[in-house]
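Below is one structure; the comments refer to it alone.
Note that this complex is displayed minus one protein chain, with the remaining chains in position.
Think of it as A, B and C in the order they're written, each chain with its own count starting at 1.
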Amino acid sequence: VINRAHFSEAITWRRNLHRLAQPSWLEFYATGLIASHLTAWGYEVKLGTEIFDPSKQLLPPSAERLAEEYNRALAAGIKEEFILPAKGGYTGVVGILRGTSPGPTVAYRFDIDSNEARESQEKSHRPAADGFASTVPRCAHLCGHDGHVAMGLLLARHFSENRAKIKGTVKFIFQPNEENLSGAAAMIPKGVLDGVDFLLGGHLGVAVPETGKIAIDVHSSLAVTRSEVTFRGKPSHSGTRPDLGKNALLGACAAITNLYAIARHGLGPSRINVGVIEGGSTWNVIPERVYFKMETRAIENSINDYMQAKAREVLSGAAKMYDLKLEVVPAASCPSGHNSPELVAIGLEVAKKLPWVKEVIPDIAWFGSEDFMLMAEVVQKQGGQVLFVLHGTPIGGGHHSETFDFDEEAIYNGADFYAAMYDTLTSR
Amino acid sequence: VINRAHFSEAITWRRNLHRLAQPSWLEFYATGLIASHLTAWGYEVKLGTEIFDPSKQLLPPSAERLAEEYNRALAAGIKEEFILPAKGGYTGVVGILRGTSPGPTVAYRFDIDSNEARESQEKSHRPAADGFASTVPRCAHLCGHDGHVAMGLLLARHFSENRAKIKGTVKFIFQPNEENLSGAAAMIPKGVLDGVDFLLGGHLGVAVPETGKIAIDVHSSLAVTRSEVTFRGKPSHSGTRPDLGKNALLGACAAITNLYAIARHGLGPSRINVGVIEGGSTWNVIPERVYFKMETRAIENSINDYMQAKAREVLSGAAKMYDLKLEVVPAASCPSGHNSPELVAIGLEVAKKLPWVKEVIPDIAWFGSEDFMLMAEVVQKQGGQVLFVLHGTPIGGGHHSETFDFDEEAIYNGADFYAAMYDTLTSR
Amino acid sequence: VINRAHFSEAITWRRNLHRLAQPSWLEFYATGLIASHLTAWGYEVKLGTEIFDPSKQLLPPSAERLAEEYNRALAAGIKEEFILPAKGGYTGVVGILRGTSPGPTVAYRFDIDSNEARESQEKSHRPAADGFASTVPRCAHLCGHDGHVAMGLLLARHFSENRAKIKGTVKFIFQPNEENLSGAAAMIPKGVLDGVDFLLGGHLGVAVPETGKIAIDVHSSLAVTRSEVTFRGKPSHSGTRPDLGKNALLGACAAITNLYAIARHGLGPSRINVGVIEGGSTWNVIPERVYFKMETRAIENSINDYMQAKAREVLSGAAKMYDLKLEVVPAASCPSGHNSPELVAIGLEVAKKLPWVKEVIPDIAWFGSEDFMLMAEVVQKQGGQVLFVLHGTPIGGGHHSETFDFDEEAIYNGADFYAAMYDTLTSR
Partner (left out) sequence: VINRAHFSEAITWRRNLHRLAQPSWLEFYATGLIASHLTAWGYEVKLGTEIFDPSKQLLPPSAERLAEEYNRALAAGIKEEFILPAKGGYTGVVGILRGTSPGPTVAYRFDIDSNEARESQEKSHRPAADGFASTVPRCAHLCGHDGHVAMGLLLARHFSENRAKIKGTVKFIFQPNEENLSGAAAMIPKGVLDGVDFLLGGHLGVAVPETGKIAIDVHSSLAVTRSEVTFRGKPSHSGTRPDLGKNALLGACAAITNLYAIARHGLGPSRINVGVIEGGSTWNVIPERVYFKMETRAIENSINDYMQAKAREVLSGAAKMYDLKLEVVPAASCPSGHNSPELVAIGLEVAKKLPWVKEVIPDIAWFGSEDFMLMAEVVQKQGGQVLFVLHGTPIGGGHHSETFDFDEEAIYNGADFYAAMYDTLTSR
């Protein structure tokens, strides 16, 4: 049982994080906050390239942005020793606590990045009214990852204060860049999941809009693959010699229309979207270059593979149509996944007994994507078990909306569930 | 000067042809009518594979259609000896008259095929009122080639009656299949243009809607290339497993839209059209096969080549998009072309002096296509000269319309112009 | 229990039907065969416009085809009195047997039409080897409806021979035109389902490829809507004045591509297909008219409605793009549907006890469409219950393939299951 006395401090952590929201690969404040506390509480702390493979840093920020956010963390009081290893955007923290007796390795994964979006500054929006709305331009925690960090820290403190009960190893994985689905892929090659027997994680608020509820078997997550697509042709004056151009925009339009027209798969849901486009130079020049962001999703990895294979055909066909060069750069991807039935069964039992639980929702179809599933795949392949749950809380305005907010009780509840799971997993 | 006494017979020929309209590769009646008269008038007559290369017979008719029209010609009184060589659809006639003194080879080209279309049977339509409307289902002379044949025969008779004046050689080329632009290409490989010094031809009614007018320098004809395009994919039940299909219709739609979007050429007019489409099997099957007819045109051969090259890119890109097999079968083509300036100058002089001429139109931009231009190209390459003119006549309802008709005076006028040209060409 | 002695006659019925395959609205032979037997067995028989609303006869056959198939039935020995009421293509039969004691109205629905497709005449194909392959050009029973008719007749004979056990009313609905999903809609307005308490039906072979198996709860059928779409523009010579045309083909291509691109629905599977296209006149004319067949499907009626609404937007937008006239003619539609849980439970119990049953498959997701579901919707709305099952049999070559065949034991098994259901339904 998590000590209620520490809860107010967890709220402070959360609000400070909220105020200083930093997005993917730029979570220096969160990294420093976590690392300094875990160190103080006796955890073995790993940072930077010990836990982060720079070759997997997709869509890296500019040097300018890195410097800006790094300095913002320092200015907020983070000691540089805790973020120096992360300086190139190699954010995230792993904390390890070894028990006094043998037992399994139980890992908890929490994501730490903010969104790149503006938060409401209206007084009707609680974070604004209570003075902890984001102060970082165009960045804000509108998905609750600030709450996830606070939940993780509250849990980590609990274990450090109950070290005698630890059997085996407890591992905390504070993962950067969940929003672009790329953080898990950057940590895995460095062995952060080696030896993990149980991996637990969750999300607050999604699909369970009431405090005191918890959903245990979150299934039907979607595999997702994102790419940056560029068509390159040849400019020409569109008034005098349109025939000398190679029109990258016509290629892109042919591609995009036909991407959406890829045949629906007969064996399960699939999705495709082109979310952003830009290209061309001016009115009277045949567009030489068009860039767009494309993603596919599907209920099964194999169906997502189908979407990707078809998308490649459409893209290369469109390039051929207009004699264009095609570049497809991977931007993110994560698999679909499923909880381990054994852990689902344990989770249902554990949740039922918690005093604050009003309702245990046995299962829920999610249709979202989470790069937790990439870690899940690795753990399950090595014989471990995984569980991803949803922590109930009402939310203001929907995930990613500018008025997103949540009930901070969810921080306590989540940490308490994870602590109880630990007790059961180590007492069998 | 053409003997006016023969004109009524020319009208009879024209009306019989009109009544017995036969389209491309099926002009058995015209072939027999021409061959029997030329033979009677002392011409050396060539038929069938002597003047027709079977390997160039694009879009050949079915055996059934060949038999039907062959028998129709026999039933109308044609002696089989004159059409037996043409039995496989190798229609057309070349007639040669050698003079008594040396001189140039002057060739006249007349096209002989009907359209594949229905003629009006209303009494307001003169051929119907006067009893010579087409009796052949779905076939009719709606472009005046029946008049061209009559004009050619009237001229041929004139030469045979004035044989003493012939210097060098007179050659008549009665060409099949102008409507599908493929007859000239079938005759040329057999040497019908060998040694031709002057080639003359024309069309009645087009752009000169008044009897007694004649246009001499007809320029700006368009090069044209026609193809039959087929996309082949894979069928699949569109309700249960749409993902297993390869959709030939989506490929065709991508191709067609983007064919029309090929960039306009900066150096001159170009055209593209997909005129006919068909494909698919039933409601709930992904279409396996789609077929369409495509043509490009342009003011210059090089611009038509540009259109063809771009069209090939679009077609193969669309095939790649949907993993389809692509087949492109040539259906017809002819170049753009231009009259020889020397013959234009002579033509202007000659026309001015003819008694029936009300107005000589020096030049006219045509924007039509004619496979005369393929013959013109060959003759000009071998050092000869060519002239293509337009014979004035009002026309009922436009070329190819079901009420097309013309003033039969144009038959006399055309023959008379050609006879006068001969006198000048051999008297220099 | 169905009397095994009658089985060989059922096989004869089936094979005669197979030999004389007639498709939608032309099932004169089946109508006559059924009507004559039901009459002989003491049923009240209803025919023609008593059970068929002519205003609902979508895609009616030509007068020529009607006469041809009507005469074919007469020539095969059908007495005209049994098909005269169906002469306009108002095919189908309803047979009613009233019991001697009160009880529910139990209705059985069997579909009777053949496919419009060619059957294999190879000796490796059993119907050909055994001399009962279709003798009707381009028509064949490749979906097993001939077996359905035989199953229905075998069952009807059983009831007539066990009339003393009938409580309430037994009703047989032999429905025409299931293949185009339009027969149920033509019968319902005439009250054929009035008072029906239980409606039973099924299909042989689909998804249960083994004799002795039966699937009880067939769910996830798809709603479907079919339309014939025509775009009409204006022709123009594509060489001289392409600007004067209104290109129906460009409109159709824009429509078709974007129809497939309609956003996948987030709440369940949807489908769209354009299965057939044709249009245009010739190479050098801007296509004036293009016609295509379009269908949408979805797991829920509401999702199918979504697809239809979006499709209408796409079609009318494409028409506006090219200033075309748009005509959308309904061709068929049927809802998705679900079995009544009470009947599923009874069906599972009944099936388990039948001696020939090797395995009862509790439920199966179908993803097919059936206009039984339109009848089901009506019966359920009036408070009745419905059950649609799948009768196991291996099939040769797949439904609708030219080598489709089935194990005739399925005829006996199906009738036997329905007879057993009756006993249970009337003994509760």
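Observations, loosely collected:
In the analysis below, a residue touches a chain if its C-beta (ideal position, glycine included) is under 8 Å from a C-beta of that chain, and two chains touch if they have at least 3 such contacts.
The shown structure was predicted, so the numbers you read here are calculated from the model rather than taken from an experiment.
Contact with the chain not shown here comes from a single listed residue; of A:I2, A:A184 or A:A254, that residue is A:A254. Interface note: of C:I51, C:L222 or C:A319, the residue touching the hidden chain in the full complex is C:A319.
Only one of A:G42, A:G195 or A:G280 touches the chain withheld from this view, namely A:G280.
Touch with the hidden chain on the side of chain C covers residues 240-245, 247, 250, 254, 257-258, 261, 263-267, 286, 306, 313-314, 316-323.
Of the residues in chain B, those that touch the hidden partner chain are 257-258, 260-261, 263-264, 266, 269-271, 367. Taking the whole complex into account, chain A touches the unshown chain at residues 222, 224, 226, 238-240, 242, 247, 249-250, 252-254, 256-257, 260, 271-287, 290, 292-295, 297, 331-332, 367-369.
What we mean here is this: only the chains that are shown with their structure count from here on.
The highest number of C-beta contact pairs joins the chains B-C. Seen from the Cα centre of chain B, the chain whose own Cα centre is farthest off is A.
With centres defined as mean CA coordinates, chain C is found 52 Å away from chain B. With centres defined as mean CA coordinates, chain C is found 50 Å away from chain A. Centre-to-centre, using mean CA coordinates, chain A is 70 Å away from chain B. Within chain C, the positions touching two or more other chains are listed as 257, 260, 271, 367.
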